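Structure record follows, encoded as structure tokens.
Only one protein chain is missing; all other protein chains are in place.
Chain IDs A and B follow the sequence of writing; residue 1 opens each chain.
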Amino acid sequence: MLTASAILTDGLVYAAYLFIVAIGLTLIFGVMKILNVAHGSFYAFGAYGAATAVGIYTNADWPAAIGFLLMLAMGMAIGLVLGIILERGILRLVYGKDEVIIVLVTYATFLILEDVIVLIWGPQSYAAYQPMVSAGNIEIGELVLSNYDIVLVAIAALLAGLAYWALKFTRYGRLLTTVIFDRETAAAFGVNVTLVYTVTFVIGAMLGALGGAVMAPKIAVTLGIGVEVIVLAFAVVAIGGMGSIEGALVGALIVGICRAAAVHLVPQIELFVIYGVMALVLVVRPYGLFVRAQPRKI
Amino acid sequence: MGGRGQLAGGLMFLFAAAAAPLLPDWVVSLVTIAFANALVVLGLVVLWRAGLVSFGQALYYCIGAYAVSLTARWTGFTDAFALVLIGGVAAGLMAVLIGFLLARYREIFFAMLSLALSMILYGVLVKSESLGSTDGFSVATPTFLGYAPHRDALGLALYWLTLGVDAIGAVLVGVYFRSVAGALAAPIRDNEIRVEFLGVSVTSIIHIKVVVAGILGGLGGALAALAIGHVDPNMAYWTTSGGFVFVTILAGAGSVAAAFVGSLVFEAVRSFAFDVMPQLWQMTLGSVLLLTILFLPDGLGSLVARLKRRREAKS
Partner (left out) sequence: MSHRAIVIRWGLAGLAVATAAVAAQAQPTAPAATPVKLGIVSFLTGPAASPFGIPGRNGAEIVIEALNAGKAPAPFNTVGFAGSKVEAKYVDEAGSAANVVTEFRNLVQRDQVDAVIGYVSSGSCLAVTPVAEELKALTVFYDCGTPRIFEEKARNYVFRVSPHATMDNVAAARYLLAKKKNVTSYSGINQNYAWGQDSWRDFVGAMKVLAPKVTVDKVLFPKLFAGEYGAEVSTLLTSKSQALHTSFYDGDLEGFIYQEQARGLDKRMTIIMTAGEAAIWRLRDKLPDGTIIGARGANGPLARDTEINKWFQKVYTDRYNVPPTYTAYQMAQSLLGLKLAYEKAAKAGGKPNADAIAAAFKGIEYEGPAGQVKMVLGDGHQGITETAYGTYRFNKQKKEPEIVDIVRYPAECVNPPAGIDADKWIAEGMKGAKCN
């Protein structure tokens, strides 16, 4: 029983992490059909930005809540700037090229940004643990849960709800849905696809950076954190269905629970549980769980 | 590639073979690794002609390499020719199996599934402490039909072996490109349903391409294992695959020769960046890739085509 509840809570926390990391990726793919390797850079920049923000607020001795908000704001601001620069400066030049070429453009961008981090923040690692430590913990029976993890789950749930609401009930969301459904027809009906692209990419970048920012207190912010995240986010998105927000949510939950179960029950297989689940799902549902079959063009 | 192209390619290979003894050792070993990797790239070119990109080609590379080192380790058998063949066959067999699954996929899904498969192999290898886990293990010094060279002579022997396998690979792939199955690559890329209407099974054509690319990947891995003298699970990691795709784009899918030139240029640029800017080599590589895509969308190979066109326009 204890193990079961532990698996559930751990799985949920891990799923929250995965969902926050993956939602930006799946959004960009859904709208722009771009598999964005530079998403890892957004994550890393967000984390570095958050670490900087935490450094500022601990020196200034502000209350933890303000520090936490400052951290999120800093992460999102960095995502905003980076998103605009990349979309306007680089991606704009390669729209219309082969999907795979665009993947490589984002890969090249990722390589460059890795070293930009070294130029800005240097090779040393940063700590940003203050928000998590000051959040404290609660004891539920045998288990001790970190309040910060609960906040993380809440953020993930909020993001999921927000995305659902924005897509279904706002003007921009509906425009987005039309573009996702059929770009050319949407353009023919007067949707400003270029603008939709820019806005989407920037939002995706901000979400990626937000992921880094909220994770920063839990990890050491150090070089190479982006690489790890890319493949993880890819796996989640591929399981759920590329471009599907609800898919990312379900994918994150599946991976999260499976991984937690593996750690508790058979720790030996933890290393490939994610890729195992991914391969298994793709064998059964080649395009992921939540993607409708594409009509074939003749 | 027409007859003249083949002649030029052949001459280039002969020249590369003859030049080796005059080159500094480090250049020979750099070129050997570049040309071993070029085979993997050639496999990616085969796939890319049909619009497919594998982000998991390192799977075959790694299998080829491990097949070589394990065979040498377990049986004490060190003949380079046979080992390379074993590496190619092992990877080819794996590709036959995987092909049944992979051939149904296209576009980004093909890329993702191949990535997942190579990451599973990576996980298995890391988990296998008897195989040295992430440390990997060394590869026995190869012999060549009983001839057991050392130092410089070994470097040259491996270089010539790589060149020889490359030449055979290049010729066979050239033949494949001109065959019906090879020629159908571009139509499949454009619209595979029309190809199916011709009465051809696109799935089986792609399956063949996966196997061809797998064999080439295995041969490349086998040669690289001999040249490096060490294998480790990183050979299956997705960044290794990313590197191969990088070279494919740099080279362009235009010709067989481009894979070799591209691989050589990549190795040289990487090594140069390591030498000159030890902390900014990723930025250098990224910039080269970005600039290639922006200004040479068809890769280095297209430079030759452009020159040719200009010459033809003049005359």
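By our rule, contacts are C-beta pairs under 8 Å (C-beta built on N, C-alpha and C of every residue); 3 or more make two chains touch, one makes a residue touch a chain.
In this text, all values refer to a predicted model and were calculated from it rather than measured experimentally.
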Chain not shown: contacting residue from A:Leu25, A:Ala50, A:Leu159 or A:Ile219: A:Ile219
Among B:Thr78, B:Thr240, B:Ser263 or B:Thr292, residue touching the chain not depicted: B:Thr240
Touching residue (missing chain; options B:Leu59, B:Ile86 or B:Val126): B:Val126
Footprint left on chain B by the chain that the document does not show: 15, 18-19, 22-27, 29-31, 33, 126-127, 129, 132-138, 141, 150-151, 154, 224, 228-232, 234-235, 240, 267, 270-272, 274-276, 278-279, 281-282
Absent chain, residues of chain A that touch it: 2-3, 6-7, 9-11, 13-14, 17, 114-115, 118, 123-125, 127, 129, 132-133, 135-137, 142-149, 215, 217-220, 222-225, 228-229, 259-260, 263-264, 267-268, 270-271
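Please note the rule applied: only the chains that are shown with their structure count from here on.
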Interchain centroid distance [CA atoms averaged], chain A/chain B, Å: 33
In the complex with chain A, residue positions of chain B that touch it: 48, 51, 53, 101, 104-105, 107-109, 111-113, 115-117, 119-120, 123-124, 126-127, 191, 193-194, 238-239, 242, 245-246, 249, 279-283, 285-287, 289-290, 293-294, 297
Touching residues (chain side chain A, partner chain B) in the complex: 35, 90, 93-94, 97-101, 103-105, 107-112, 114-116, 118-119, 123, 227, 231, 234-235, 238, 242, 268, 271-272, 275-276, 278-279, 282-283, 286-287, 296-298
